[in-house]
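All protein chains but one are shown in place.
Here the chain labels run A, B, C and D in written order, and each chain numbers its own residues starting at 1.
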Amino acid sequence: MDFSAVITEWFPYLIGGIFATLGLVGSALLLGVLFGLPMAVAQVYGKRPIRFLVGIFVWFFRGLPVLVLLFLFYFGIFPGLGMDVPAFFVGATVLGLRGAAYQSQIFRGAIQSVSEGQMIAARSVGMTKLQSIQNVILPQAVRVALPGWSNEYPNILTDSSICYAIGVMELMTRTSQIVSQTYITMPIYLLCAGIFILLNYAGMRVLHQIEKKIEIPGFGTGAA
Amino acid sequence: MDNTETILRVENIHKSFGDLEVLKGVSFEVTKGETICFIGPSGTGKSTLLRCINLLTQPDQGTVWLGDKEVTNSGKNINHFRQKIGMVFQNFFLFDHLTAVRNVEVALIKVKGMNPKEAREKALYELRQVGMEEWAEHYPAELSGGQAQRVSIARALAMDPDVILFDEPTSALDPELTREVLEVMKKLAHAGMTMLVVTHEMGFACNVANRIMFMEHGEIKEQGSPDELMSETKFERCKNFIGQFNDISGD
Amino acid sequence: MDNTETILRVENIHKSFGDLEVLKGVSFEVTKGETICFIGPSGTGKSTLLRCINLLTQPDQGTVWLGDKEVTNSGKNINHFRQKIGMVFQNFFLFDHLTAVRNVEVALIKVKGMNPKEAREKALYELRQVGMEEWAEHYPAELSGGQAQRVSIARALAMDPDVILFDEPTSALDPELTREVLEVMKKLAHAGMTMLVVTHEMGFACNVANRIMFMEHGEIKEQGSPDELMSETKFERCKNFIGQFNDISGD
Amino acid sequence: MDQAEFLFQILLPVLMDGLAVTLKLIVLTAPFGLVLGILVAVGRVYGSKNISLICKGAVAFIKGTPLLLMLFILYFGLPSVGITLSAFMASLVGFVMCNGAYNSEYIRGAISSIKEGQIIAAQALGMTRMQAVRHIILPQALIRAIPGLSNEFIYLIKYSSLAYMLTVIELTGAGKMVATKYFEYTEVFVIVGAIYLLLVTITTIAVMLIERKVAVPGMTQSGRNMLDIL
Partner (left out) sequence: TSSEETPAPAQGDVPETTIFIVGIDGEYPPYSYIDSEGNPQGFDVESVRWIAENQGFEVKIQPMAWDGIIPALVNGKIDMVYSGLTITDERKEKVNFSIPYWVVNQSVAVQEDSGYTLDDFKNGTLVIGAQRGTTGQMWVEKNLIETGLMSKDNLKTYDNFPLVAEDLKNGRLDAAIYDKPPMLDAIAGKPIVIVGEINTGEEYGVAIRKGDVDLLNSMNEGITTLMADPYWEELKIKYEMAE
């Protein structure tokens, strides 16, 4: 079997893998923001017990390997809650919560980089603490966080392949499957690398566009 | 001053940071329409005093009254009082991610719940008052210091405050820009706004203030009208302090 | 001045940023031991002129001579000249990660190749000159503005410069701290250091400067001794400019 | 065979061998990764246009390629162009490249957060640009980059497990071998997970101590929030 014939035959299958990968990465990123941002806020402005809880969460999810987390949720936590959820859902949840742990630290740094005066000024016009955070602190922090946040995308992309351990077949897994049948190794792995680089490049372009769009004069978004 | 109604009453404010007692029982009253200037050495507690008035810093002891309502111990209600007590800072503290007009209107919309169209109109009106209407769509980083300070005054004005507190509003500005801002403040004073101003600008204090308070070591040491400051013996320590500014040229 | 040797010669400096012509041919000479003050409105090119002298900004045209050596076009050698031309900035620009004494000695060690022990001694000596020896082990963030500025002067002095350029050394400071710094500068001037000072402190300029240069729109418009400034008609535009500072109190 | 016997006689000895390899990988990667990160970051910010572009491209390429694929290319791909690295070397090279690329991003960010005045002041004292970068900018940038760099170090601990795919039997690999043989997946991975958690915890505490040691008053808020670790 020569390479081009192999590719023609398997391309649709690979495309399916791309979608699975993007699905995992997309939902994980989304979850990561949805949980990570409030956690960051809680860690900066929250009361001691809340900060402590967030600290534990971050320690746990940053400390354990993804595979262990996947097992824990797939075999332990979800069944324990009496929930029978599909593997894809578990994968996205685990990557998302793990992402939230990392992202909360990125956002925390960004929030702390917003100068104290901004909060003082917001309170002085009568905004509540929550209003100040919403209207003044976060809009600025998010802009600061964007470049660092963009690192999360390739990270999750890499981790997504571990989800095969619970049966989600994304791009990397499908690549291995093709290799195991066609016995063509390097060209197929390189093709896969190419696809990943493209995905990453596309993601970076989108982020860059966003950065450009929300760019504010004199406000360092540190656009690469 | 044709109106002698007391609008702000500060009673026996104490504040310590750790071991450092910064305010040692400060009391005074402000009549509607008055302009009061606070002067005194660095680290004396002037900024801390202003912040205690709208509870941006929580005083350890003492009360603040706005009209006939107590500001201290107002609990959640403090945000209401903060709308009534505007504040202008040395470093402007404009919201860096918002244009000039959005800086002015954001609190109108989010705090007062004004509808966006009205808020925009009011914001533009206030910007016009400080001569900044043309710069409405510029971001803070695109404004000079004097312009930024004028926007921050417009932001305070937009809330229709009863009193505005100014904490060294010009000390980050060079002389020419200082002049722009002082002009705006003078206009406000003449228009009857009640203002408390911490400043090193003796010219402004002497010319515009109804009363000057000299603070040192967390207390109001001396106070009186500018004329008294100029003529009487009362302001001994204060004159000594002011004297330093001129020393260097009188060597 | 008992020494009339020309130490610095600036000839026909031009500088544009994009379309904006900031310096339009500035020339002057400085005699050893002289103190020259530059005054003038904001944006006139005073800072740019100082930076062109030690090539922190590259002039588009014109030459600078230190003694009998050309500074412009010195290529790699510029680092040698920069040691001879000290500079003190408005915002001090102390190295944030180094203590006061390390700030002073770092260039001695890394640039002059002095051994650390000698460098430490010299650094402490210079700190003593500006009254900051006790603060040697403090970090910039732990110093007041006046203290930071004095350390930055010590840092410049440590290189044994022929000339020191001061760019608004006190404009970030409040009056009391300003005084500390001006005192140190006055002492330097009296000790015979050659200094070029951009300042808004008219008191200092009139009292300490040998010559005052009034700059506007990228040119030296008027110049002369402080006495001439006070008395003659020559400084017409300049007096007009200075007048503004007093306007507000003379309403 | 009971659980204790399995744990102490079979699993732990194998895991300890694996852990030794993991530690060797990490300890060798980290310093090179840091140096590479510094060089690339400085190249990007202060290098000539070409150097800057090369650094940028290399970072984009490395960040874009999943590490596992990068390792495959280094180990299985390079022999076809005549470069045969041992599995350990290939892993090391891959990790250093990856670690270096990410580190460079944090350092670059930290460099650009330093006020321009710092380099101007250094130049005004007669330092060359490179002297200013070395003695003034980098020390400050590195202090600020510590949180990011430590994040990356934690990633390194975890992704060092990919060396297993190149036949280097490190901690995860050792665990997997035992697990496949005895079908004791859950137990094995709980213990492997606990060891990683321990490594990460030690790292975070070490980082905290380092941050406190290098803390400069007014420059960072380091050590402020012990709670973000525990």
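We take it that a contact is a pair of C-beta atoms (placed from the backbone, for glycine too) under 8 Å apart; a residue touches a chain by one contact, two chains touch by 3 or more.
Predicted, not measured: the structure shown is a model, and the values here were computed from it.
Judged over the whole assembly, touch between the missing chain and the shown ones holds for A, D. Touch with the chain that is not drawn comes from one residue among A:Ile18, A:Ile50, A:Met186 or A:Met204, which is A:Met186. Of the listed positions A:Leu24, A:Leu67, A:Leu171 or A:Ile216, the one in contact with the omitted chain in the full complex is A:Leu67.
Residue positions on subunit A in contact with the hidden chain: 9-10, 12-13, 16, 67, 70-71, 74-75, 79, 84, 164-167, 169, 173-174, 176-177, 179-181, 183-186, in rising order.
Counting over the whole complex, subunit D has residues 1, 76, 79-80, 84, 87, 165, 167, 169, 176-177, 179-186 touching the chain that is not drawn.
To be clear about the criterion, only the chains that are shown with their structure count from here on.
Distance between chain centres (mean CA atoms), subunit C to subunit D: 46 Å.
In subunit A, no residue touches at least two other chains.
For subunit D, the set of residues that touch two or more other chains is empty.
Interchain contacts close the chains into one ring where each touches exactly two others, per the touch definition above. The complete set of chain-chain contacts reads A-B, A-D, B-C, C-D. Note for the complex: subunit B touches subunit A at residues 54, 56, 79-83, 86-87, 89, 91, 93-97, 106-107, 110-111, 138-142, 152, 155-156, 159. Residue ranges on subunit C touching subunit B, taken from their complex, read 41-42, 144, 168, 171-172, 174-177, 179, 182-183, 186, 200-204, 206-207, 244-251.
Interface of subunit A with subunit D (complex): residues 43, 48, 51-52, 54-56, 58-60, 62-68, 71, 75, 102, 105, 108-109, 112, 147-148, 151, 154-155, 157-158, 161, 172, 185-186, 189-190, 192-193, 196-197, 200-201, 204, 220, 222, 224.
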